[in-house]
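For reference, the structure discussed in these notes is given below.
Showing chain A:
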Amino acid sequence: MNEPRVGFIAAAACLMARDLRLALRRAGDSLLPVGFFIVVTTLYPLALDPNLSSLRDIAPAALWVGALLSSLLALDLLFRDDAQDGALEQLALCGQSFAGLLVAKTAVHWLLTGLPLVLVGPLIAIALGAPYAAMAGILAALLLGTVALSLIGAVGAGLTLSLRRNGPLLALLVLPLAVPVLIFGARATALAVQGEPIAAPLYLLAAIAVLFATLSPWALAAAVRIGLE
Partner candidate 1 sequence: MNISKFLAMGGYAVYVWPSYGLTATVVALNILWARRSLRRAQREARRRLAALKLAALP
Partner candidate 2 sequence: MAWVWFHRFGSPPYFYRVARRLTPWLGWPALILGVAGLIGGLGLAPPDYQQGDGFRIIYVHAPAAWLSLMIYVVMATSAAVGLIWRMNVAHAVAASCAPIGASFTALALATGMLYGRPMWGTYWQWDPRITSELLLLFLYLGYMALRAAFDDVARADRASAVLAIVGVVDVPIIHYSVIWWNSLHQAPTVMKFGRPSMPASMLVPLLLMLAGFSLYFGALLLTRARGEVLRRERNAHWISAALEES
């Protein structure tokens, strides 16, 4: 392998710009996960009763189950296209840190599919009866939670890269690993809705996000390499 002619930061920035450009050309694809999120969370009032005070109780659960499932759905956009046209292999061979480039890809993916959830989530919470004062806390929890979900989901996506019809398998792999995010995120949201301080679960959520961020470079590179064979 030759010595790369550009530094890693430049290479990562170039990759991220390219991913953004490609995704924005087909903006509809990136909006599907947040659309799914809105639809799924809308189902809860229809399944229960429209009374805001009873919806308030299940708002945290509805929000976070919806966020988990939406982020699962979004994983298909992460590696599949690049794997199919060989771009991912080029990344592995280009001499830059493969793990770093994959994390950069995951970051762009979060911007496109996770950040919309962070922005829309508090509004959905309001629609489910949460008080306006809770919005900041819910936003913070979703911010940390979606980052953690993107990271752990990316590892699952890498492992199942070469497998056909892998939707249910991906869910089976990722959802149990994501349970802590669900527990702490929903708890933070519930506390925010009640007006209580949310520092404790928020710190725990942050710790999980940091742990996944530490683990994922290695896991991503290992998983995608296996998937590309």
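Criterion: contacts are C-beta pairs under 8 Å (C-beta built on N, C-alpha and C of every residue); 3 or more make two chains touch, one makes a residue touch a chain; residues count from 1.
Selection rule: all candidates are chains of the complex that A comes from, given by their letters.
Model, not experiment: these values are computed from the prediction.
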Candidates 1 or 2 all belong to the complex; chain A touches number 2
Can you list the residues on chain A that touch candidate 2 in the complex? 152, 155, 159-160, 163, 166, 169, 172-173, 175-177, 179-180, 183-184, 187, 204, 208, 211, 215, 219, 222-223, 226-227, 229
